[in-house]
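Provided herewith is a single structure, encoded as structure tokens, for subsequent inquiry.
Yeah, one chain of the complex is gone here, protein chain that is, but the others are all in their spots.
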Amino acid sequence: MTELAIRGLSKRFGDVAAVDGFELRIGDHELISLLGPSGCGKTTTLRCIAGFESPTAGRILFDDRDVVGLPPERRNIGMVFQNYALFPHMTVRQNLAFGLEMRGVSKGEIGQRIARVLETVQLGDLGERYPRQLSGGQQQRIALARAMVVEPSILLLDEPLANLDAKLREEMRFFVRSLQKRVGITTVYVTHDQAEAMVISDRIVVMFDGRIHQVGAPDEIYSRPVSREVANFIGLSNFVDGRVLGAGDNGEFRLETQVGTLRCAYSETLAEGREVALIVRPEAIVLSGAAPADSAGSAGNAIAGRVSERYFLGNITGYRIACADGLVLQVQDDPWAGFGVGDEVWCTFDAAHAWIIPD
Amino acid sequence: MTNSVEVPAAGGASASGPARKGWNPTLFLVFPTVGLLAAFLVFPYLNMVVMSFRNPSTSQVFAPGFTLGNYLDALLDTDLYYLEILLDTMVLGAATTAICLVLGFPVAYHLARTSSRFKSVLYAFVLSPLLVGVVVRCYGWIIILGNNDGLINTTLMDLGIIESPLALMYNTFGVSVGLVHIFLPFMILPLLGAIQSIDPALEEAAQSLGASRFRTMLRVVFPLSLPGVQAGTVLVFVLTISSYVIPILLGGFSVMIMPTLVVQQLMDAMLWPFGAALAFILSIAGALVVYVYFRLTSRAIRGIA
Partner (left out) sequence: MTDEAPREAHGTAPAGGGRLRRRAGRVGYLGIVVLVYVYLLTPLVIVVLASVNAGEFLTFPPEGFSLRWYVSFFESEAFMGSLFFSLRLAFFATIVSTALGVAVALYVVRFAGRWRERLRLFILLPLLLPEILTAIALLFFYYNAEAFFRAMGFDLGSGVFRNSVLGLLIGHVLITLPFVFLGISASLYNFDRSLEEAARSLGASRLTTFRRVTLPIIKPGIIAGALLAFIISFDLFNISLLLKGIGIATLPIQLFDYVRWEFDPTAAAVATVSIVITVIAILITEKLVGLRSLRF
């Protein structure tokens, strides 16, 4: 199996840097997602790896072998396209055989391998159909099978689930993930859907404007984002601007904010007086009707406010809480919490559930 | 973790960079065609310009030397013979275009909106005259319109409705019937495209606001199809003023328009320089009409779009 290393990859289109200084090592068996809004450079990065774009600068190494300058057909990749790109004039079987024929695999073996891969994607009896006779989900699986059957060194997926309807898309996430784990192929997965990236990836690369903002496991990206963009792109966030007062006990910092002193976990050192933002996720906040017993001493934070909106989502109830100085906090509480619009409430959260973004 | 920008390793992509200047093998794809068009279209047209300034000759195709005389002869003729033919040509073109528009619009609208399962048959009907040779189509009209033995005249006389045959051919009427018939598809096809791109919901909206079908046509469909109208009318006009076979076959020599005149000068009188000059006078006059028309209609189209 193959390890993929990308070193200082940049791609410019005229004056626009689509990808700028991309650095990444992707381990054997690993599934990495490139996540970001459209135009962030994730697809360009993928196309550079595939060989459809040649980088302006940088190196792309498949197991220490630089593939820059090699045409796509000589990189031994498997690629799944957003629109599947199944050859409309060929049957499913001919589509699957195409890559094997290009590799000079014998007729007998082609038959066996196609049978096996059709089994794997659970479409054993559709070999003689044409792509247009398949449903979207079936086309998607055939596209996946076509990329996998050639046993590529690297599997590249470009928004492969974007054209499926919501329910099927969620099922396919698990299908793709378990298939990738079973085969153990190094995989780069491009998506703009944060939930999809969270479910599917070992690690997520979050990109904005051609640059990597953060690389990390899904939980790390979610709970310890490095920038406002990352925090905003993945899930809902509350930001409270403040100034560092000083380090507290066990890796905590105290911040002076518009709603009083707040405590917050952070892993790196911060100079006193520095302007930062505290971020806390809506589900980390608990509402209560009365002020907590000792808001000063413990690890807890408490902010007073008034419920300005309330909405019911089934599994949770959402609130917008108007606090002092124009701050509005978004809170998600369990659906049975009985606060109504206009109620005076306290928003409390643990210092360990908050995080700092140094602006 | 963030933004670890490093200077790319030396020799990165530059060795295999794609931008190689100079000879490009894809040019092989385009050279044969461009060469053919340059040698056998652009050059001949330039050559024709030169020809129109040649001195006429009675024994040869042209005599040495150059002159403006061919143009002057055509434009300053005391009887205004050539200018009158030019005017007749333009009038015939305008009339044919107008009739094609009036006849073509309902057909294009019907074809665009019909859900009949014979839609593709109807489409083939519209195309059919276009795909059958112009001589064949004219011959069909000769059989029908013939002044002595034509289908209409013989039938009417057999029935005793008329005493002597009607003059249906070898006049402007016959030529117009043929011209409209042959160029109607060139009107219908652009109109069809334009009408198909109009959202039917707009018509429903107009009717929901109280407009009758006719007023909906007039106030909504027609203005929105103006780009198609423009394309179709220009096409039919240009085709008409440069048509040769139809006027010859259905008009004989009694309907003289510029193309028949030009070919007569070239093939019968062997006056090539003069014929070339007449051809250019026709081209320039036609281009002027189209240009003015384009300017006027484009303003109208911008007004709605």
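To keep things simple, chains are lettered A and B as they appear, and every chain counts its residues starting from 1.
Operating definition for what follows: contacts are C-beta pairs under 8 Å (C-beta built on N, C-alpha and C of every residue); 3 or more make two chains touch, one makes a residue touch a chain.
As the structure is a prediction and not an experimental result, all values here were calculated from the model.
Interface note for the absent chain: among A:77, A:92, A:230 or A:264, the touching residue is A:77.
Within the full complex, the residue among B:55, B:128, B:197 or B:298 touching the omitted chain is B:128.
Seen across the whole complex, the unshown chain contacts chain B at 24, 26-30, 32-34, 36-37, 40-41, 43-45, 47-48, 51, 61, 103-104, 106-107, 110, 120, 122-144, 146, 149, 151, 154-155, 158, 181, 184-186, 189, 212-214, 238-239, 242-245, 248-249, 259, 262-263, 266-267, 272, 275-276, 279, 283.
Within chain A, the residues in touch with the undisplayed chain are 50-52, 71-74, 76-79, 81-83, 85-89, 98-99, 102-103, 146-147, 150, 156.
Here, only the chains that are shown with their structure count from here on.
Measuring from the averaged C-alpha position of chain A to that of chain B gives a distance of 58 Å.
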